[in-house]
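Here the complex is missing a single protein chain, while all its other protein chains stay put.
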Amino acid sequence: MIRLLAGRLLQAAVASFGVLTIVFFVMRLSGDPTLLLVPEGASAEQVAQLRAALGFDRPLVVQYAAYLGDLLRLDLGESLVQRAPVAGIVGERIPYTLALAGGALLVALGIGIPAGILMAVHRGGVLERALAALVLAGQSLPTFWSGILLILFFGVYLGWLPTSGADSLASLIMPAIALGALTMSTFARMARISVLDELSRDYVTAARARGLSVWAAVSRHVLRNAAIPVVTIAALEIGNLLAGAVIVETVFAWPGIGQLAIQSIQARDFLVVQTVVLFVSSVYIAMNLLADLAYAAIDPRIRGRS
Amino acid sequence: MRGISPGMALILLLLVAFIVAALAAPWIAPFDPLRQSLLMRLRPPGTTVAAGMYLLGTDDLGRDLLSRVLHGARASIAVAALSVSISLAFGTLLGLLAGWFRGWVAVAIMRSVDTMLSIPAILLAVLTVAVLGPSFLNLILVLGLTRWPRYTRVAYAQTLQVATLPYIRAAEMAGAGSARILWRHILPNIAGPLMVVATSEFGLMILFEAGLSFLGLGIQPPYPSWGSIMSVGRQYVERAWWLTVFPGACLFVLVLCVNLFGDWLRDRVDPRSQGR
Partner (left out) sequence: MLRSWTIGLLTACALAGPALAQATKDTLIVDLPGDVATMDPHVQWDTESYSVYRNIFDNLVTRDTSGKIVPQVATAWRYTDPTTIVFDLRTDITFSDGSKLTPADVVFSIKRITNPAFRSPQLSQFDQIIAADVTGPAQVTLRTKSPYPVLLAQLVKLSIVPQAVVEKLGDQAFNQQVLGSGPYVLKSWQRGVASTLEANPGYWRGAAPFKTVTFRAVPDIATRIADVRTGRADITRGLSPDDTASLKNERNLQVLSVATERVSHLFLNPAIGPTRDKRVRQAIAHAIDRDAIIAALMLGFPKRADVMLTEAAFGWVGDVPFWPYDPARAKALVKEAGAEGAEIPFLTSPAYDRRVNEAVQQMLGEVGLKVSFVMVDQPTFLRRRQGTPEEALNMAQGRWSCACQDADGVIFPLFRTGSQWAKFSNAEFDTAVDAARVTLDEKERLTHYRRAFTILRDEVAAVPLFQDAAIYLARRELKWTPTPNEAFFVFDMKWVP
């Protein structure tokens, strides 16, 4: 177990390093922010002067080495645009991101899992089709459109929910639904498959032969076993929920890291983008690792294979 | 084909209709989708002019919406189909290699998969488009090259399973080369689950292009895609509802059909659910 953990940790570190390197160089390939910062009409010398002052006149490799050096000293650097420590800029957004991801996960699990179970139990029936269509519907509309429709309907016409912002629990409702709808069908499908899978196993067949109802079988045996793959998927979806919420955050003015990342890409605020990606990928890798370990702990077959 | 329900038949029919409409767009569109008329901006569906009727109304530059939706189908479907093909091919190849050779090959490939998966796809896409510029080709490349890890995961897991089957072992004993075994014996066995992933990715890619359009990085004007028509139209949600409702409905129905088709496919290829 310890060897497995150590090996996976090492691999995780390598993966993180890969992420960092990819993002560092892709960002640098896209040019630097100097021209965005100077007033229109600044002369070539003035631009060159600022570029040098910001350190973008150095060779890429030197910039890369300097960045890695800072990272090793746990220094995430200072935002070029905001002139403030990056750690703070990204850190302040994380609670909002977690709240939105949590809300969305709640929506996705709360609707997706029961729908998936119902779909499995009523396999082939009308209910299954209706639920399948409903669950997929959430995933079949562009958020930038459904989002503004939600705002107009619940915010403007009905006046029930705040049209934007992040200052109350009520303002979390619409963004959480919009984001949750995107992953809902993933959970529903996963739940459906796992339940179907379990239902076809011998122990369930045997139990049902003894007169146990489908629902009793589901609640007593199936759910516990079917939960494992669902939890794994949930872990993998976290990455998308954290920083993939770019459009939801933009439409609802939710100050999460997705919005921050896009704005920082557009402003070429390199260190902010790198820090966001570093954060998201670390969370993702950690989740993955936990899921793997949980698997290994539960299922001895996997332990043997690794 | 055993047991195609009427519902499934309808879905297949719709899918075929979409593909035909997209392919035939230049011949069936009533107007030139790029032809503007500044005096006929934002006219509601059914507006009639000398040249004919704007069946679905006009957009904010006075172009015929029906023609744009038809041509937009081409762009949206082409982006999705091509990017899915690229990532399917690339991802499957890597998954096969990792599952067959295992050892350090698998470690290297599967760690790159982790790396790629841990960068949110939308950020990676925006970053790459920022570097390359948003042309049709670049869009396909970006989508194709950021989505492959999903296929690799499935192909890897499936290959691991299939590789232990007795007849594969037998083929190996008989001296068949790795390439031959992978191509002739393993790939056909794992194609089902991969197709299931591909169908759900297809819908996602259509939405992804729409999302990039919203960020200004999708299919570029004046050429239409459903996403770009909608991202323009959302400014007019109340004033000219037809701009978002018609392409939105098309997108919705197509993505839904593709996904339902994928679910149906999954139930057919998944041996576990087939047995019941």
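Order of writing sets the chain letters: A and B. Residues in each chain are counted from 1.
What we mean here is this: a residue touches a chain if its C-beta (ideal position, glycine included) is under 8 Å from a C-beta of that chain, and two chains touch if they have at least 3 such contacts.
Here the structure is a predicted model, which is why all the values come from computation and not from measurement.
All shown chains touched by the missing chain in the whole complex, by label: A, B. Residue B:R234 is the one among B:R68, B:R153 or B:R234 that touches the chain missing from this view.
Although one chain is not drawn, the whole complex shows that of A:L5, A:A66 or A:A84 it is A:A84 that touches it. Even with one chain removed from view, subunit A keeps its contact list with that chain: residues 30-31, 33, 35-44, 46-47, 49-50, 53-54, 78, 81-85, 88-89, 92-93, 96, 148, 151-152, 155-156, 158-168, 170-171, 250-253, 255, 259-260, 263, 266-268. Mapped onto subunit B, the footprint of the missing chain covers residues 34-36, 38-39, 41, 60-61, 129-130, 133-134, 215-217, 220-222, 232, 234-239.
Heads up, the rule we're going with is that only the chains that are shown with their structure count from here on.
Work out the mean CA point of subunit A and of subunit B, and you get 21 Å between them. Residues of subunit A touching subunit B in their complex: 11-12, 14-16, 18-19, 22-23, 26-27, 29-30, 129, 132-133, 136-137, 139-145, 148-149, 152, 185, 189, 193, 196-197, 199-200, 236, 239-240, 242-244, 246-247, 258, 261-262, 265, 273, 276-277, 280-281, 284-285, 288. The residues of subunit B lying in touch with subunit A in their complex are 7, 107, 111-112, 114-115, 117-123, 126-128, 130-131, 203-204, 207, 210-211, 214-215, 227, 230-231, 234, 237-238, 244, 248, 251-252, 255-256, 259-260, 263, 266, 270, 272-273, 275-276.
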